[in-house]
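A short write-up of the structure that comes next.
In this view, the complex is presented without one of its protein chains, the others remaining in place.
After this line comes chain A, so read on.
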């Protein structure tokens, strides 16, 4: 374990992706706080899923409304209208969370695949935030389930924000096989100590239970995983631990060769 040293944060922007209207207010609040802590800009992007748009034109498909549990028409016009409404709701919720902290927020709507983390607006220095839906069914279905699986397979820094998050003071815990530099920078920016659970020479405990036990006494602020370690421990471990620990989890680094 080592304390973090002061180093400029690497994230210029915090980019929150939205795909529907479900999303935890606590998670958005925590995202805004993180952006504030990192002195980063806050950008919201609502992704209108191209695949869904294509299917909406098919006479084959119908829709079941989440709130009424009743069948509802599913047409391109209807979907466009729902996308617009969901985007508005998402923008308002993010703006409110930001406003409470005195932050300003920008917001965009992009048409892309909902299961990819490659968005047109992305720039170097962005931290992509994936907010866990509160609806268990949304968590299990397309596109979130596929999006979650893709995190370990990409190279962009991605922050997973669990639905029930509780930002607290505590160390930034790095679970990395490679360099802990990103975690160090983050800890310095947040004014928290850094605790590295692994390093190039250290072996990592494998599996959820072992990690859970290891983290138990730490009361961490945030978890940082690198992709090589996830390749060894499980591609979704970061999400499982983040949900259990109610802390955000940052996934960084290149995928394992």
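The definition used in the following text is that a contact is a pair of C-beta atoms (placed from the backbone, for glycine too) under 8 Å apart; a residue touches a chain by one contact, two chains touch by 3 or more; residues count from 1.
One rule holds for everything that comes next: contacts and distances are computed from a predicted model.
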item	value
Undisplayed chain, where the name is taken from the UniProt record, one of "Branched-chain amino acid ABC transporter permease", "Beta-ketoacyl synthase chain length factor", "Heme exporter protein C" or "endopeptidase La"	"endopeptidase La"
Options A:79, A:211 or A:251, residue touching the unrepresented chain	A:79
Residue in contact with the excluded chain [from A:102, A:136 or A:217]	A:136
Which residue of A:19, A:91, A:227 or A:245 touches the chain not shown here	A:19
Residue of A:144, A:160, A:225 or A:238 touching the missing chain in the full complex	A:144
Positions on chain A contacted by the hidden chain, ascending	19-26, 51-52, 54-55, 57-58, 60-67, 69-72, 74, 79, 82-83, 85-86, 93, 96, 133-138, 140-144, 163-164, 166
